[in-house]
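Only one protein chain is missing from this complex, and each of the others stays in its spot.
Showing chain A:
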Amino acid sequence: MAQTINTEVTRTDARRKVTGTATYAADETPSGMLHGALVCSAIAVGQVTAIDTSAAESEPGVVAVFTHETLPDYKTVKGFYAGGPGSSSFWPMEGTDIRYAGQPVAYVVAETAAAARRGADLVNVTYQEADGSIHMDPEDSFVVGAGEDSEGMVLTKGDLQAGLDEAAQTVDMTFTTPFQHHNPMEMFSATAEWRGDRLTVWMPSQSVRTLRHGIAGAYGLPETSVRVISPFVGGAFGSKAGITPYAMLTIAAAKGVGAPVRLIVTRPQMYTVATFRPESRQQFRLGADAQGRLTAFEHVEIAQTPQFGEIVNPGTHITRAMYACPNIHTEQRLARSDTNSGGFMRAPNEMQTFFGLESAMDELAWKLGMDPVELRRVNDTMTHPTEDVPFSSRSLMESYDAVSNSFGWDQRGREIGSMTDGDWLVGYGCATATYPTNILASNARVRAQGTGNAYVELAAHDVGTGTYTIMAQIAAARLGLPVEAVDVVMGEADLPVAPISGGSTTAASAGSAVHDACVKIAQQLATQISGMSEGPLSGVDPSRITLDDGTLRGPDGQSQSVMEALQMIPEGEIEVVGTFRHPALTDQLIKATFSGGYGTAGPVTPEFAMFAFGAEMVEVRIHKYTHEIRVPRIHSAFAAGTWLNRKTAHSQLMGGMIWGISSALHEVTETDKPRSRFLNANIAEYLVPVNADIREVRVEMLEEQDDYVNPLGVKGIGEIGIVGTAAAIGNAIYHATGKRLTALPMTISDVLST
């Protein structure tokens, strides 16, 4: 039996993806379907005073134009950060209020997409405009929650001032990060079809069960009356988790016209009708003794939040887990501005904060005259600095040592500007990456057949993460089958409960449920075959029969393959539901997940702190005269427990690092301040790397065993790749030029300016 785990397996859905037969939500066309189009607000704050729909309504092909006054049976749900399933806690088209630019104000239904677009352009909206501000004022911020509360939004350990006073060197730095938009390549869409009071929704989703639970609840329907289907998702990165207003508008519009309706949100509208990464300010004060040991650590994060709702992605909870220090103070603050709700975008707590932390650490290393890798080494810790529990596993310095080797860190010039190549200034930089191991409850159904097949079913999602493949690998490994013999069905709310695909949790949590199902199949099988009159395990105490990847083994060396054993039982197959309930999951958390929410435990439990770690190193080249910034090489090493599939894991980590390059050098949602709106709302002027921007990317995946996180020993890897990159690039720019850049993205003009 070839090895199926911790090896390179080609995606089981590869054939469908390369032949165009993978069906994304907008590829479904229910019969009689009409096309929707949104009309979005041209102002940011104020009121709709009138909507003239007459021109649109008389346009050929237009079937209906709905406004807040005419859209029938439109329902809304509570926002995610208020404990609901919604992408926002403010719902457009409930009245005349305009709270952000690009807010939907009317909905056109037509026979073709072109007619719907035309109709949308012909809707004439009149507004009364009020003043607004798209940017937060960091000077006008507030602490989340009640201060020193149980959630740790403000945390003090030791005496920060004393730690600063006794330090040999200190740094006091402020960093800023901009608004960013996920921009998955697949545009947002929703298709709704009502048949009586039964509803089917096709929508790309990171959580089909959140969608179904929320939609059914809003309409007062039993969940069995609502189907949500999302077999393939064209990238999500956090943007497709909640119930969006455009989805609820489409559901209402379909009801209103009595026909299925599909809306494809335009690329510009994608910047305003869903979530984004809020802008932030990161303030750090660090102090260290002459040997580099931290004596003081302060991090205050101020993140943007809308006028309604509080979007809290607590980055300080992650930074304070990083390095040993006796005196720590962290604060999680928010500041308001006039936008739609932000949300979580790939590494929502980590990308911004680690740009700050790891840049500040680099600055501290220069002040101390230390190699930045050595500064991380002297502050490495196997105990969580503020929680007093050990890490379940932590291979930070192993990661640094591995990446130093592959990168050639020892070739780094000691002085700033000491490395050149012709007209290019060369700099090396490094940074730490980490990501918490979040834990969620999950179920999975597995049916193993003695004919040499298995079916795995669960309401998880493959958003490009390779989930179809790894679920098949887990079942194949446990049952002793080739990966191709396992069919995996996911992306439907009717399937057994699996959590939101977010927070890098699916492989660990849902994968553990698949594992558990296979173990249960083996137990059931052991009971049946041990009671049979014949066979190698006949008469053996079933409690002493164990599953050893495809083989049932008795205590005295007897064995039989799972497939042979299945052939012996009359049914020829066994079907069970496996579960994953980590001891850290409380009843309340399990309940949250089972009702469509995000009931996550960890990363800190009463016993352990659970994080994946890694280190990144980059070479930056800056042209002496043009100051163009290039990243010819980026290397990394990560340790994240068990690797399930080295091929897809590599792609995820590499993709994360490319996201990091993007955050460092390309990505920013520009704003039109006078009009309080996002400016470059398209995928040409919102820069993301193109192929020519990306050169050598090397990823090393270290072996690490962690028996505490889950039975598979898997930590998540969807997000860690992005975490250290921006700081590593900034640190390399400093090494090359002596310029410390503190705002993302870092551009030619930043390097030019003095």
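The rule is simple: contacts are C-beta pairs under 8 Å (C-beta built on N, C-alpha and C of every residue); 3 or more make two chains touch, one makes a residue touch a chain; residues count from 1.
Basically, contacts and distances are computed from a predicted model.
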Omitted chain (choose from "Xanthine dehydrogenase YagT iron-sulfur-binding subunit", "2-oxoglutarate ferredoxin oxidoreductase subunit alpha", "ABC transporter permease" or "SUF system NifU family Fe-S cluster assembly protein") - UniProt protein name: "Xanthine dehydrogenase YagT iron-sulfur-binding subunit"
Given A:Thr19, A:Gln411, A:Ser533 or A:Gln705, the one touching the chain that is not displayed: A:Thr19
Omitted-chain contact residue, chosen from A:Phe407, A:Trp659 or A:Tyr734: A:Trp659
Option touching the unshown chain, where A:Asp52, A:Asp97 or A:Asp121 are the choices: A:Asp121
Absent-chain interface as seen on chain A, which is shown: 10-11, 13-24, 26-27, 29, 37, 39-43, 59-61, 102, 112-115, 117-118, 120-121, 183-187, 232-237, 264, 266-268, 463-466, 647-648, 650-652, 654-659, 672, 675, 677, 679-685, 688-694, 696-697
